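These notes concern the structure reproduced below.
One protein chain omitted, others in place.
Coming up: subunit A.
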Amino acid sequence: MSILKKALTTAALATALIAGSAHAQDGEKMRIALVAKALGIGFFEAANKGAEEAAAELGDVEIIYTGPTDTTAEGQIEVINSLIAQKVDAIAISANDTDALVPTLKKAMQRGITVISWDSGVAPEGRAMQLNPSSAPLIGNTIIKLAADHLPEGGDVAVLSATTTSTNQNTWIEEMNKVKGDYPNINVVATVYGDDLADKSYREAQGLMQSYPDLKAIIAPTSVGIVAAAQAVTDAGKVGQVNVTGLGLPSEMAGHVKSGASQSFAIWNPIDLGYSATMIAYHLAKGDATAEPGATIAIGRMGEVTLDDNTEAAMADPFTYDASNIDEFSSVF
(Lines give C-alpha, C1' and ligand atoms only; values in the text may rest on other atoms or scores of the structure.)
Protein backbone atom coordinates (compact mmCIF):
# COMPACT_ATOMS: atom_id res chain seq x y z
CA MET A 1 0.00 0.00 0.00
CA SER A 2 2.64 2.46 1.07
CA ILE A 3 4.85 1.63 -1.89
CA LEU A 4 2.00 2.03 -4.29
CA LYS A 5 1.11 5.42 -2.85
CA LYS A 6 4.70 6.53 -2.95
CA ALA A 7 5.02 5.43 -6.54
CA LEU A 8 1.80 7.08 -7.60
CA THR A 9 2.67 10.39 -5.98
CA THR A 10 6.02 10.43 -7.72
CA ALA A 11 4.59 9.40 -11.05
CA ALA A 12 1.93 12.09 -10.81
CA LEU A 13 4.54 14.69 -9.96
CA ALA A 14 6.74 13.69 -12.86
CA THR A 15 3.86 13.55 -15.32
CA ALA A 16 2.66 16.97 -14.23
CA LEU A 17 6.15 18.38 -14.67
CA ILE A 18 6.57 17.01 -18.15
CA ALA A 19 3.12 17.14 -19.66
CA GLY A 20 2.37 20.61 -18.35
CA SER A 21 4.22 22.21 -21.19
CA ALA A 22 2.95 20.12 -24.09
CA HIS A 23 1.56 22.02 -27.00
CA ALA A 24 -0.02 21.12 -30.30
CA GLN A 25 2.20 20.68 -33.32
CA ASP A 26 1.26 22.24 -36.60
CA GLY A 27 2.34 19.87 -39.32
CA GLU A 28 1.61 22.00 -42.37
CA LYS A 29 3.76 25.03 -41.74
CA MET A 30 7.46 25.18 -42.44
CA ARG A 31 9.20 25.10 -39.06
CA ILE A 32 12.27 27.31 -38.77
CA ALA A 33 14.25 27.13 -35.53
CA LEU A 34 15.98 30.30 -34.44
CA VAL A 35 18.70 29.22 -31.99
CA ALA A 36 20.14 31.86 -29.66
CA LYS A 37 23.51 31.74 -27.90
CA ALA A 38 21.53 31.70 -24.67
CA LEU A 39 18.01 32.65 -23.71
CA GLY A 40 17.26 35.77 -21.72
CA ILE A 41 19.54 38.07 -23.70
CA GLY A 42 17.79 41.17 -25.07
CA PHE A 43 19.58 41.00 -28.39
CA PHE A 44 18.25 37.54 -29.19
CA GLU A 45 14.78 38.32 -27.92
CA ALA A 46 14.78 41.22 -30.40
CA ALA A 47 16.00 38.91 -33.18
CA ASN A 48 13.07 36.64 -32.38
CA LYS A 49 10.72 39.60 -32.88
CA GLY A 50 12.19 40.05 -36.35
CA ALA A 51 11.84 36.34 -37.06
CA GLU A 52 8.18 36.45 -36.05
CA GLU A 53 7.72 39.47 -38.31
CA ALA A 54 9.20 37.52 -41.23
CA ALA A 55 7.01 34.53 -40.38
CA ALA A 56 3.90 36.70 -40.40
CA GLU A 57 4.92 38.14 -43.76
CA LEU A 58 5.63 34.72 -45.28
CA GLY A 59 2.48 33.19 -43.82
CA ASP A 60 3.37 29.50 -43.90
CA VAL A 61 6.19 29.61 -41.34
CA GLU A 62 6.31 28.68 -37.68
CA ILE A 63 9.24 30.04 -35.67
CA ILE A 64 10.72 27.89 -32.90
CA TYR A 65 12.78 30.25 -30.79
CA THR A 66 15.12 28.32 -28.50
CA GLY A 67 18.59 28.13 -27.00
CA PRO A 68 20.55 26.90 -23.98
CA THR A 69 20.61 28.50 -20.52
CA ASP A 70 24.34 29.23 -20.59
CA THR A 71 26.42 30.27 -23.56
CA THR A 72 28.02 26.84 -23.95
CA ALA A 73 28.58 24.72 -27.07
CA GLU A 74 27.48 21.62 -25.14
CA GLY A 75 24.15 23.27 -24.32
CA GLN A 76 23.57 24.26 -27.94
CA ILE A 77 24.34 20.72 -29.09
CA GLU A 78 21.57 19.39 -26.82
CA VAL A 79 19.22 21.96 -28.33
CA ILE A 80 20.23 21.06 -31.90
CA ASN A 81 19.78 17.34 -31.17
CA SER A 82 16.24 17.98 -30.01
CA LEU A 83 15.56 20.09 -33.12
CA ILE A 84 16.88 17.29 -35.34
CA ALA A 85 14.60 14.90 -33.48
CA GLN A 86 11.63 17.18 -34.18
CA LYS A 87 12.55 17.16 -37.87
CA VAL A 88 12.38 20.93 -38.22
CA ASP A 89 12.82 22.28 -41.75
CA ALA A 90 15.57 24.79 -41.03
CA ILE A 91 17.92 25.81 -38.24
CA ALA A 92 19.27 29.37 -38.04
CA ILE A 93 21.85 29.51 -35.26
CA SER A 94 24.05 32.05 -33.55
CA ALA A 95 26.90 29.80 -32.45
CA ASN A 96 28.68 29.69 -29.11
CA ASP A 97 31.60 27.89 -30.73
CA THR A 98 32.75 27.97 -34.35
CA ASP A 99 34.01 24.38 -34.44
CA ALA A 100 32.35 22.34 -31.71
CA LEU A 101 28.89 22.57 -33.29
CA VAL A 102 30.09 21.33 -36.69
CA PRO A 103 29.64 17.54 -36.17
CA THR A 104 26.10 17.99 -34.84
CA LEU A 105 25.08 20.51 -37.53
CA LYS A 106 26.53 18.22 -40.20
CA LYS A 107 24.27 15.49 -38.87
CA ALA A 108 21.33 17.92 -39.13
CA MET A 109 22.18 18.65 -42.76
CA GLN A 110 22.52 14.93 -43.52
CA ARG A 111 18.98 14.49 -42.26
CA GLY A 112 17.73 17.10 -44.71
CA ILE A 113 17.60 20.16 -42.48
CA THR A 114 18.70 23.52 -43.93
CA VAL A 115 21.33 25.00 -41.61
CA ILE A 116 22.46 28.62 -41.65
CA SER A 117 24.33 30.60 -39.05
CA TRP A 118 23.76 34.26 -38.26
CA ASP A 119 25.41 36.74 -35.94
CA SER A 120 28.13 34.46 -34.52
CA GLY A 121 29.17 32.04 -37.26
CA VAL A 122 29.86 28.33 -37.64
CA ALA A 123 32.78 26.91 -39.65
CA PRO A 124 31.80 26.56 -43.35
CA GLU A 125 31.42 22.76 -43.31
CA GLY A 126 28.76 23.03 -40.59
CA ARG A 127 26.32 25.38 -42.38
CA ALA A 128 25.02 26.39 -45.81
CA MET A 129 25.74 30.08 -45.31
CA GLN A 130 26.55 32.65 -42.64
CA LEU A 131 24.67 35.94 -42.31
CA ASN A 132 26.80 38.64 -40.74
CA PRO A 133 24.93 41.60 -39.30
CA SER A 134 27.51 43.83 -40.86
CA SER A 135 31.01 43.28 -42.07
CA ALA A 136 33.74 42.80 -39.50
CA PRO A 137 36.02 45.54 -40.93
CA LEU A 138 33.17 48.06 -40.76
CA ILE A 139 32.41 47.15 -37.15
CA GLY A 140 36.06 47.17 -36.12
CA ASN A 141 36.40 50.62 -37.61
CA THR A 142 33.12 51.85 -36.11
CA ILE A 143 33.99 50.95 -32.52
CA ILE A 144 37.31 52.79 -32.53
CA LYS A 145 35.83 55.69 -34.51
CA LEU A 146 33.09 56.07 -31.87
CA ALA A 147 35.80 56.48 -29.24
CA ALA A 148 37.90 58.81 -31.41
CA ASP A 149 34.95 61.05 -32.34
CA HIS A 150 34.66 62.22 -28.77
CA LEU A 151 38.41 62.45 -28.13
CA PRO A 152 39.66 65.21 -30.43
CA GLU A 153 42.89 65.36 -28.44
CA GLY A 154 43.32 61.62 -28.27
CA GLY A 155 44.17 59.57 -25.19
CA ASP A 156 44.19 56.11 -23.63
CA VAL A 157 41.33 53.75 -24.40
CA ALA A 158 40.77 50.15 -23.30
CA VAL A 159 38.67 47.30 -24.66
CA LEU A 160 36.24 45.32 -22.49
CA SER A 161 35.32 42.21 -24.47
CA ALA A 162 33.10 39.17 -23.85
CA THR A 163 34.86 35.80 -23.41
CA THR A 164 38.27 34.96 -24.80
CA THR A 165 36.57 32.42 -27.06
CA SER A 166 33.84 34.69 -28.49
CA THR A 167 34.14 34.48 -32.26
CA ASN A 168 32.45 37.84 -32.84
CA GLN A 169 34.32 40.04 -30.44
CA ASN A 170 37.69 38.56 -31.37
CA THR A 171 37.15 39.28 -35.08
CA TRP A 172 36.04 42.86 -34.41
CA ILE A 173 38.96 43.60 -32.12
CA GLU A 174 41.29 42.14 -34.73
CA GLU A 175 39.78 44.42 -37.39
CA MET A 176 39.93 47.35 -34.99
CA ASN A 177 43.63 46.77 -34.46
CA LYS A 178 44.15 46.76 -38.24
CA VAL A 179 42.79 50.31 -38.59
CA LYS A 180 44.32 51.65 -35.36
CA GLY A 181 46.86 53.52 -37.50
CA ASP A 182 44.09 55.75 -38.87
CA TYR A 183 43.56 57.15 -35.38
CA PRO A 184 47.09 58.11 -34.32
CA ASN A 185 46.00 59.93 -31.15
CA ILE A 186 44.16 56.94 -29.81
CA ASN A 187 46.22 54.63 -27.67
CA VAL A 188 44.67 51.21 -26.96
CA VAL A 189 46.21 50.23 -23.62
CA ALA A 190 44.51 46.96 -22.73
CA THR A 191 41.93 44.32 -23.64
CA VAL A 192 40.11 42.63 -20.77
CA TYR A 193 37.40 39.98 -20.73
CA GLY A 194 34.16 40.22 -18.74
CA ASP A 195 32.84 36.88 -20.05
CA ASP A 196 29.51 38.56 -20.92
CA LEU A 197 28.63 38.42 -17.24
CA ALA A 198 27.38 41.65 -15.72
CA ASP A 199 29.27 41.35 -12.43
CA LYS A 200 32.55 40.23 -13.95
CA SER A 201 32.40 42.92 -16.66
CA TYR A 202 31.71 45.53 -13.96
CA ARG A 203 34.77 44.44 -11.96
CA GLU A 204 36.94 44.40 -15.09
CA ALA A 205 35.81 47.96 -15.92
CA GLN A 206 36.61 49.07 -12.37
CA GLY A 207 40.02 47.43 -12.70
CA LEU A 208 40.69 49.30 -15.95
CA MET A 209 39.96 52.67 -14.34
CA GLN A 210 42.25 51.83 -11.44
CA SER A 211 45.09 50.51 -13.61
CA TYR A 212 44.93 53.39 -16.10
CA PRO A 213 44.10 56.64 -14.29
CA ASP A 214 44.30 58.57 -17.57
CA LEU A 215 41.80 56.32 -19.31
CA LYS A 216 39.56 58.38 -21.61
CA ALA A 217 37.28 55.73 -23.07
CA ILE A 218 36.21 52.12 -22.65
CA ILE A 219 35.22 50.30 -25.82
CA ALA A 220 32.93 47.38 -25.01
CA PRO A 221 31.87 45.54 -28.17
CA THR A 222 29.30 43.49 -26.22
CA SER A 223 25.83 44.42 -25.02
CA VAL A 224 26.49 43.04 -21.54
CA GLY A 225 29.91 44.65 -21.14
CA ILE A 226 28.91 48.13 -22.29
CA VAL A 227 26.13 48.44 -19.70
CA ALA A 228 28.38 47.11 -16.92
CA ALA A 229 31.17 49.50 -17.94
CA ALA A 230 28.81 52.50 -18.06
CA GLN A 231 27.54 51.57 -14.61
CA ALA A 232 31.09 51.21 -13.28
CA VAL A 233 31.99 54.65 -14.69
CA THR A 234 28.88 56.20 -13.14
CA ASP A 235 29.56 54.55 -9.76
CA ALA A 236 33.18 55.72 -9.83
CA GLY A 237 31.99 59.31 -10.42
CA LYS A 238 33.92 59.48 -13.67
CA VAL A 239 31.07 60.51 -15.99
CA GLY A 240 32.57 63.05 -18.40
CA GLN A 241 36.08 61.74 -17.84
CA VAL A 242 35.67 58.22 -19.16
CA ASN A 243 33.39 57.75 -22.18
CA VAL A 244 31.89 54.28 -22.57
CA THR A 245 31.20 53.22 -26.12
CA GLY A 246 31.06 50.11 -28.25
CA LEU A 247 28.10 47.92 -29.13
CA GLY A 248 24.98 47.85 -27.00
CA LEU A 249 21.20 47.73 -26.98
CA PRO A 250 19.36 51.08 -27.00
CA SER A 251 16.87 50.00 -24.33
CA GLU A 252 19.67 49.04 -21.92
CA MET A 253 21.84 52.05 -22.77
CA ALA A 254 19.21 54.81 -22.80
CA GLY A 255 19.86 55.82 -19.19
CA HIS A 256 23.62 55.88 -19.64
CA VAL A 257 23.38 57.97 -22.80
CA LYS A 258 21.21 60.49 -20.97
CA SER A 259 23.54 60.57 -17.95
CA GLY A 260 26.50 61.17 -20.24
CA ALA A 261 28.38 58.01 -19.24
CA SER A 262 28.09 57.01 -22.90
CA GLN A 263 28.24 59.70 -25.62
CA SER A 264 27.30 57.30 -28.37
CA PHE A 265 27.36 53.63 -29.27
CA ALA A 266 26.51 51.49 -32.26
CA ILE A 267 24.58 48.35 -33.08
CA TRP A 268 22.91 46.87 -36.09
CA ASN A 269 19.31 46.22 -35.69
CA PRO A 270 18.81 42.71 -34.23
CA ILE A 271 15.20 42.79 -35.36
CA ASP A 272 16.40 43.17 -38.96
CA LEU A 273 18.92 40.40 -38.35
CA GLY A 274 16.37 37.88 -37.08
CA TYR A 275 14.09 38.92 -39.92
CA SER A 276 16.77 38.44 -42.58
CA ALA A 277 18.00 35.12 -41.12
CA THR A 278 14.45 33.78 -41.24
CA MET A 279 13.97 34.99 -44.82
CA ILE A 280 17.20 33.30 -45.93
CA ALA A 281 16.42 30.05 -44.09
CA TYR A 282 12.98 30.05 -45.69
CA HIS A 283 14.23 30.55 -49.25
CA LEU A 284 16.99 27.96 -48.86
CA ALA A 285 14.67 25.36 -47.30
CA LYS A 286 12.07 26.00 -49.98
CA GLY A 287 14.70 25.51 -52.66
CA ASP A 288 14.10 28.81 -54.47
CA ALA A 289 17.59 30.03 -53.59
CA THR A 290 20.95 28.30 -53.33
CA ALA A 291 23.83 28.92 -50.96
CA GLU A 292 26.90 29.13 -53.18
CA PRO A 293 29.56 31.78 -53.68
CA GLY A 294 28.21 34.71 -55.69
CA ALA A 295 24.55 33.79 -55.24
CA THR A 296 22.07 36.46 -54.20
CA ILE A 297 19.22 35.75 -51.80
CA ALA A 298 16.20 38.04 -51.35
CA ILE A 299 15.59 39.12 -47.75
CA GLY A 300 12.18 40.80 -47.98
CA ARG A 301 12.10 44.42 -46.88
CA MET A 302 15.87 44.38 -46.30
CA GLY A 303 16.58 43.93 -50.02
CA GLU A 304 18.99 41.14 -50.83
CA VAL A 305 22.37 39.77 -49.79
CA THR A 306 25.20 38.44 -51.92
CA LEU A 307 27.31 35.54 -50.71
CA ASP A 308 31.09 35.86 -50.80
CA ASP A 309 33.64 33.10 -51.43
CA ASN A 310 33.17 31.73 -47.90
CA THR A 311 29.38 31.72 -48.43
CA GLU A 312 29.09 34.57 -45.97
CA ALA A 313 26.94 37.65 -46.46
CA ALA A 314 26.78 41.03 -44.73
CA MET A 315 23.36 42.47 -43.94
CA ALA A 316 23.97 46.20 -43.37
CA ASP A 317 26.21 48.86 -41.79
CA PRO A 318 26.14 49.34 -38.04
CA PHE A 319 24.06 52.26 -36.87
CA THR A 320 25.12 54.88 -34.33
CA TYR A 321 22.84 55.78 -31.44
CA ASP A 322 23.29 58.96 -29.36
CA ALA A 323 21.20 61.41 -27.35
CA SER A 324 19.41 62.57 -30.50
CA ASN A 325 17.82 59.22 -31.41
CA ILE A 326 18.04 57.03 -28.33
CA ASP A 327 14.43 57.62 -27.22
CA GLU A 328 13.09 56.59 -30.57
CA PHE A 329 14.87 53.19 -30.46
CA SER A 330 14.97 52.38 -26.76
CA SER A 331 11.33 51.33 -26.85
CA VAL A 332 11.96 49.03 -29.82
CA PHE A 333 14.75 46.78 -28.54
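Rule of thumb we're sticking to: a residue touches a chain if its C-beta (ideal position, glycine included) is under 8 Å from a C-beta of that chain, and two chains touch if they have at least 3 such contacts; residues count from 1.
Keep in mind that, in the parts below, contacts and distances are computed from a predicted model.
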Hidden chain of the complex, named as in its UniProt record, picked from "Autoinducer 2 import system permease protein LsrD", "histidine kinase", "Phenylacetate-CoA oxygenase subunit PaaA" or "Transglutaminase-like putative cysteine protease": "Autoinducer 2 import system permease protein LsrD"
Which of A:Asp70, A:Asp199 or A:Asp288 contacts the chain that the document leaves out: A:Asp70
Options A:Ile84, A:Val159 or A:Ile267, residue touching the unrepresented chain: A:Ile84
Full-complex contact with the absent chain, from A:Thr163, A:Asn177, A:Gln241 or A:Thr320: A:Thr163
Missing-chain contacts mapped onto subunit A: 2-3, 6-7, 9-11, 13-15, 17-19, 21-23, 25, 38-40, 64, 66-70, 72-75, 77-79, 81-82, 84-87, 97-100, 102-103, 123, 163-166, 170
